[in-house]
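All protein chains but one are shown at their positions in the complex.
All chains are identified by letter, namely A and B, in their written order; residue positions are counted from 1 within each chain.
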């Protein structure tokens, strides 16, 4: 905990996934809500996608942040907005393309979350 | 919003991901629940999968539709059934294979969903 997923469409070639992950994780650390080493993030480039049904080219970047349940709506809203700011700044974005950025916060059921760490 | 994910197993070679996405998005537009340009969909072919533990070959196609919270159970049920109809029609499906089709509707917490659009 937390688990972050970032998905970005393949028509956004300037987005550097590794830079994106570092910036997002830095933002989560800076929020003061999480232990640094607990933050587990991954980035996936989406090769097959479609935004709407029209002909115009569109792309998106979507972040899902999954947290153990119990945080206040205010904290979750603030986390979402902080991550959105980072995501918008990951460009440059291609000219002539409509790009949608979104952040979703998901509660994970704390009562049945199971975890172990191996330090070898 | 909405976010649609379709996953299909690699033993369903006739499934055309781009056709699937267009048909699913058309169905979402036709529902009247969403603005056309808001529909963000992606398709992923699952290379490593297992259905159950038996030897018989099986595959699956699973759709997850994530919506901002607040829609009625009836509307969500109707959306699920409409998408399921589309999914079943995405074949032809291989002979001798048991294929499971499923659609899950997920509520996204409206209070902490963050979004921005860049039209460059």
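Points worth noting:
Keep this in mind: contacts are C-beta pairs under 8 Å (C-beta built on N, C-alpha and C of every residue); 3 or more make two chains touch, one makes a residue touch a chain.
Predicted, not measured: the structure shown is a model, and the values here were computed from it.
Of the candidate positions A:25, A:53 or A:102, contact with the hidden chain is made by A:25. For chain A, the residues touching the absent chain in the complete assembly are 1, 3, 17-18, 21-22, 25-26, 29, 36-44, 66, 108-109, 111-120.
Residues of chain B that touch the chain left out of view are 7, 9, 46, 48-54, 58, 60, 62, 73, 76-77, 79-81, 83-84, 88, 93-107.
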